[in-house]
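I'd like to ask some things about the structure below.
Missing here: one protein chain of the complex. Every other protein chain is in place.
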Amino acid sequence: MGTALLEVREVTKRFPGVLANDKVSLSLAEGEIVALLGENGAGKSTLMNVVYGLLAPDGGEILVDGNTVHVRSPRHAIDLGIGMVHQHFMLVEPLTVTENIVLGIEPTRYGEVIDFAKARADVAELSERYGLFVDPGATVRDLPVGMQQRVEILKALYRRARVLILDEPTAVLTPQEVRELFAVVRSLVAEGLSVVFITHKLEEVMSIADRVVVMRDGRVVGETRPSETDTAGLALMMVGRDVVFRIEKQPSTCGDTILEVSDVSVLDERRLEAVHSVSFRVCAGEILAIAGVSGNGQTELVEAITGLRKVAGGAITLAGSDITHASARQTIEAGVSHVPEDRHRRGMVLEFDLAENMILGDHRRLPFARHGVMDKAAIARITTERVAEYDVRTPSIRVAGNALSGGNQQKLVLARELGRDPELLVAAQPTRGLDVGAIEFVHKQILAERDVGKGVLLVSLELEEIQTLADRILVMFEGRIVKEFAAGEASDEDLGYYMTGGGGDKLAGEHAELSGTEVD
Amino acid sequence: MENGRDRDAGMRRLRAVLEQVATPFVSVVIAMAIGSVIIWAVGYDPVKAFSALFAGAFGGPRQIGETMLRATPLIFTGLAVAYGFRAGLFNIGAEGQLFMGGLVAAWLGIALAGLPTFVIIPTILVAGALAGAAWAFVPALLKARVGAHEVITTMMFTFIARYIVSWLVTGSLKAPGQIPQTDPLPVESTLPRFIDILPGLGTGRAHLGFLIAIVFAVVVWWVLKYTTLGYEARAVGFNRWASETGGVSVSATTVKSLCISGALAAMAGITEVIGVHGRLFDQFSAGFGFTGIAVALLARNNPLGVIATAVLFGALSAGAGTMQLQANVPHKVIFIIQGLVIFLVAAQQLAHWILHPLKGREEVKGA
Partner (left out) sequence: MLSEILTPDLFASAIRIATPLALAAIGGTICERSGVVNIALEGIMLFGAFMGVVGAAFTGSAWVGVIVAVFAGMSLALVHAFASITLKTDQVVSGTAINILAGGLTGFFMEVIFHRPGTTDPVARLQPVFDLSGPAGGFLGSAWRWIDTIFLSYTPIVYFAILIAIAGQWALFNTRWGLRLRALGEHPRAADTVGISVVRGRYMAVLTSGALAGLAGANLTLEQVGSFTEGMTNGRGFIALAANIFGRWTPGGSYGASLLFGFADALQIKLQFLRDVITIPSQFFLMLPYVLTVVVLAGVVGRAVAPAAIGKPYEKG
């Protein structure tokens, strides 16, 4: 195979209290696609940030074309031919596609004046060559996520990258966009580029990678080829134990209607209708899951139900009483608990200690407060009880929320929301970014809530989570409920089909194609 | 085991308190050192200057009384700014609310002449505080509704307040004579001095407002720590999104908090008018609203800490006159020290940056 284009030798990176990379080695040949597989927190992104010059390694070396290099900065990485597409795009949203692509190496006249004509021509030529079609004059903010990703790739190509690092590139894409991305990646490789593909999704590894490097707890735990393994084998390597656990679930007993959503429409920040006349019911003792690709109105729907967003039309009733125009506070008092999708933004006040976080939402009510004065003793007692009950690992209830790990933070949020004994639990992406153990815990709590006869509305982007928990599944696409399934009725492919706007005749053909691409 | 945990928690608490006190203390020392260098550089004697300042602030009961007198408005404005900061609001316009409080105090003090003191004083306190709250209300509403930054709007309202006071003391409230000021308040409208009650104290002009200010500090501390009002203010100050999700109305909390801040600032104007000057004129505040920012920041927005930092700045201000008299150093040097203190307290990383420039950068990178 000759010299590797990029080689990482025994790279070590420490953060305070964490060994993020422990003597990690990796090599990449010309024209090769290497998948870097691992769970959240396995150290994949850290490694690539070291390669890209964003982090300085504590040990080991990096070689490009067989020569040792010290990558000082992203700019230096670019000069070495390494380009990276970050999970959170590095795009300046109010600028145009062209401006974003040339930023930092602008073609100029007289030294300072940007030659926009040349810039646009260069960008057009590049997108032509690699089949990455995007309007050079469009403002990035107005582009869909898939298009923005193309701009990121073009940015790297414009800088003559030979190695392209893609960090969780499919996390934000629809299945069609994933397909298009894979096509692009294959054409890049055909043009002689090499690609490092960071992911935690087994199917993607199987369908795109030439070689797979698996990371766990900061170490490389295995290396293989898709042809030599299957998803189960990869999963075993990735997690270190058999992951095919299925939570035992009794069939649901549907009782009275807890939540009724009728013809509800909701506007987003730009005052466009994000939810169009959606109707459904959640009954006592069932988990109703809403499946959908991110950005199809789920967030707005959840915010409307929980009183955080105005309802533009329709009605919402909770156990028979109207909560359509209830404030967040009234909604909570009516018996709705909410596990928000963004823990740090909406779920908790990171600067507050655990006790202060535990009462958020109940802070005006008994037993925590009476006539506006808080009962510190009761707050401490109940917090201590719930912290124990929900297994929140903390040295004390007096530490700030940001001292906890993500899993413990989510347990804290659950302890608060379930401890209030609600009628309805609205859980939006309750396991996002959590490790396997925490996911299992959260799932069990949600099921337990159902089993005592509460209603649960679960919104998730993870099909696995939906299949594990749901008694009924609604599929949401572009602000509408496009399909309903009973538990166990739909395969992942069926869900994926409706999640991407399937159901119309013209997409029938793609359904077959989609089923073919996705590997179980 | 439990005991050990308690002891650990106790140690942690102690260390946290020490850390909280250490930074402000070091900041003040550094600021004074820089002030000394400036004094020395322009040809004065800093030792003489600071000993004159100290003597002017603490040299005897009269001087201590003067320090208490100067600290009184600063406790109120410090509390005002601190309460705002806790709710995520920067009330840079405490000065304007202070003016409105002073205005209402002077107006009622004269208008209610003849009524008994125990009626007039509470009326003045309540009405003046409401005036301060009202003066903060429009900026608060603009912040809550359209997101207009309170730093600019409250600042503008400060200028407007000054012109209103200037207009009234040169117009309808003007006392006969050349000087633009109101009539003196009748004695029943003024706060007694300590020496009016206990003549042996010898505390000069210091008045009961100082005690009122301390009571207010304790009340504000209690409100922030033990009431839902304070809890919601702090929640919004830290994270408005989580607060909203927890059923806290962000806009109502913003309006309430800035109005409370305005009322506290107004207390400074009220006590200055009815406790110190006994009348209103357009220069009656020596920038107390702005010094309140330094007071609050130095106290880390802790209401009880505000008492201590206000006394410190009160002492600087009380001693500045003596310093100018005895060492010829222009008293404005204390504003230089004030600015430096704010700067140093806010720049908590400064010490870190000086001691470990390289380590600091590496840690930032890893963050």
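We call the chains A and B, going by the order they appear; numbering starts again at 1 in every chain.
Operating definition for what follows: a residue touches a chain if its C-beta (ideal position, glycine included) is under 8 Å from a C-beta of that chain, and two chains touch if they have at least 3 such contacts.
Keep in mind the model is a prediction, meaning the values are calculated, not measured.
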Considering the complete complex, of A:6, A:42 or A:55, the missing chain is touched by A:55
Touching the hidden chain, out of A:26, A:78, A:311 or A:428, is A:78
Full-complex touch with the removed chain, picking from A:61, A:93 or A:191, is A:93
From B:26, B:55, B:113 or B:138, the answer for touching the chain not displayed is B:138
Residues of chain B touching the missing chain are 38, 42, 90, 92, 138-139, 142, 145-149, 151-153, 155-160, 163-164, 166-167, 170-171, 287, 290-291, 293-294, 297, 330, 332-340, 342-343, 346-350, 353, 364-367
Residues of chain A touching the missing chain are 49, 52, 54-55, 73-75, 78, 84, 86, 89-95, 99-100, 103-106, 108, 112-114, 155, 159
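Simple rule for what comes next: only the chains that are shown with their structure count from here on.
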Here the gap between chain A and chain B, centre to centre from mean Cα coordinates and rounded to Å, is 47
Per the touch rule, the chain B residues reaching chain A in their complex are 5, 8-9, 226-229, 231-232, 234-235, 238-239, 241-249, 362-363, 365-366
The residues of chain A that touch chain B in their complex are 15-16, 55-56, 306-308, 327-333, 338, 340, 342, 345-352, 356, 359-361, 363-364, 369, 372-374, 376, 395-396, 398
